[in-house]
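Complex shown without one protein chain; remaining protein chains in place.
Up next is chain A:
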Amino acid sequence: MSLLWLRFALGCYFIGLVYAFVALSRTSDLFARIALHAASLGMVFHFVSLVEVFLSGQFVWASVHNGESLLAFISMTFFMVIYAIYKTTSPGVVVFPVVFFLTFVAAVDQQPVLLTALVQRRGWLIAHIILIFTGYAALVLSFGASLLYLLQERRLKAKKPSSLTSFLPPLETIDQIGYRSLLLGFPFMTLGLLTGSVVALTTYGRVNFLDPKILLSVLMWAVYMIMVFTRWNSGWRGRRAAILASFAFVAALAAWAANYFSTMHRFAS
């Protein structure tokens, strides 16, 4: 049943996806509003789907697909919070495709896979998942903002008349969205990794830093930290910040993909 709701959500997010592509070429307030309403409706379906999963009695949070679904939902929540503060739908250009992709994969079929050997410290595990996913969502948003910043910077530099009418919010607003997401995401990511370590320690008695999942997660965290530091210390923006954010994003994707190679952090089938 939860899959059905998720598929409804996917349909709504599809409108957001179309908006993301259209917005790049032209501005349409009407379409932005439609996309926003569709996304809100999608979130309602999505929420129902997640609640059903939770109420199903089984502990299936740690399945790959449910994880992806949760991540998509948190990303959308971030998007809505930003909309509430800045009244801009433009981060959707990045957020909508990511959310659509995650939801699409999660909605294809039911895959009741569980993390292995996780019978103890269930609370820590839930904390780990939520914290790390919030960190991921913040990272996605920060990455999106850095791309939009780059785009807006280019537009303003190209000095086309359209730069006055572009769909993008002011440069400084994009910058704030990116920076605040970064600042917010970092503690979540850090705490997420720490709780993960606690779970690993209690389960295996040690943390193997050569495990691909651990290695890539630490790398991602390091890039994240460099981003926060360079921004705080030298105010890195624009191209340099975008390169770092892309790097962090790739590291995050790699860390996610490492689930399939890791011996410690592996979803069992």
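Throughout what follows, a residue touches a chain if its C-beta (ideal position, glycine included) is under 8 Å from a C-beta of that chain, and two chains touch if they have at least 3 such contacts; residues count from 1.
Keep in mind that, in the parts below, contacts and distances are computed from a predicted model.
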Per UniProt, and picking from "ATP phosphoribosyltransferase", "ABC transporter permease", "Glutamyl-tRNA reductase" or "Carbon-monoxide dehydrogenase medium subunit", the hidden chain is "Glutamyl-tRNA reductase"
Could you tell which one of A:G42, A:G135 or A:P169 touches the chain left off the display? A:P169
Touching residues (missing chain, whole complex) on chain A: 152-153, 156-157, 159-161, 163-166, 169-173, 234-240
